[in-house]
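Structure incoming, see below.
Omission of a single protein chain aside, the complex is shown with its protein chains in their original locations.
The block that comes next holds chain A.
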Amino acid sequence: MAKEEVEIRRLKTAQDIVRFMSDYYHELDDATKSGKRKIAWCTSVGPAEILRGMGFLIYFPETHSAMLGSTRMATELIPKANAIGYSPEICSYLTADIGAYLQGVTPLSKAFPGIERIPGCDVLVFNTNQCRDVQDWFAWYSRRFGVPSVGIETHRNIGKVTPMHVSSIAEQMESIVEPLERIAGRKLDMEELKNAVALSRQCSDLWEQCLATAAAVPSPLTFFDGTTLMGPAVVGRGTQKAVDVYKLLLEELNERVTQKVGVINNERYRIYWDGMPVWGRLGMHSKLFAGLNASVIASTYCSSWIFSALDPAAPFESMARAYSELFIVRSDEYKENYIKEKLRFFQCDGIVYHDAKTCPNNSNCRYGLPLRLQAHTNIPSLIINGDLNDLRFLSDEQTKTNIEAFIEQLEESKN
């Protein structure tokens, strides 16, 4: 029933995002070569604003790993890390990235001509809100490079975010300032910090508005677009450039909404995606859904870089709150209600959960949530087994059969 060829409308602003990412990596590369700016490696939801307040350039290894996945280099590199004692069942971002380092390769060199290696590193800064693996990942580089790794240990299973949560995270954030200042060779500038927090908030608000345009019928945006369009929200938050590029994106998306232009021509089914993307299959999955007249319009994953609590008037406290309000650290009850609201807002017909073998924290289907949610919403769900980076955990044929059968099921229920 899937069509062989299907038109998927690309966004013009995607080219601006590509240029943004190119400039970002070239700036890091220039700093690495010249040694004129300090570079901090930071986890994707780490305290980037603090680092900007000290003049660090920031490199996010998770984006590098996502590139290893999308270029399908990861599966060949993961065994290198397995061979030095890192299990094939732990985070395949970690194993792919360490494997790439051991092999001396990077997708940056092909994507951005002129760049030959990953950025230099003066310090590693983590927040375990993503998972504990980021800490182990950074610990490996810390030993390898002989540079410090500092970080924040998050709370988990948070129902309501309380003052206790906020104060304990804020305290941890304040406690990393002094060691970071020693590496930066300068003091934290509170005005720069507040400015970074303000720009992060603007970036977050714009990104949230961009994602919300997918509520329109037909949707001007898909999850598959979102996974690459979110680059600036990850690596550029706290900068004016990220704000500027999202203003352009929002303008284009709103134009599509006004003109009722969808990503695909015949949007018959609207799907919510929970969990990580399968980076090495973005194109394949995008075409598969589109060929079935289905648009995957919203996701938990792309919304992970929305930080509505950020407030420049109270930088540490608001960062602590924003990073504790994240979906990934919340209780299952919160997660259920969150997804339920998203299904309503985006008018979804079905939900696909990606059970990523090496990413338990982003696989929300392992403790009965799909059946509970289905009972509440009557919206059918499907679980597909795979992985973010390690394609050895994926069966394309099974995924295809599952998705085709799921859309058939939605079709039956509509008729």
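Criterion: contacts are C-beta pairs under 8 Å (C-beta built on N, C-alpha and C of every residue); 3 or more make two chains touch, one makes a residue touch a chain; residues count from 1.
The working rule: contacts and distances are computed from a predicted model.
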| item | value |
| --- | --- |
| Chain excluded from display, named as in UniProt, from "Putative CoA-substrate-specific enzyme activase", "YciI family protein", "ABC-type polar-amino-acid transporter" or "Cytochrome ubiquinol oxidase subunit I" | "Putative CoA-substrate-specific enzyme activase" |
| Hidden partner chain, touching residue among A:E89, A:E116 or A:E408 | A:E408 |
| Of A:G55, A:P148, A:P312 or A:P380, the one touching the omitted chain in the full complex | A:P380 |
| Touching residues on chain A - with respect to the absent chain | 1, 374, 380, 383, 385, 393-395, 397-398, 401-402, 404-405, 408-409, 412-413 |
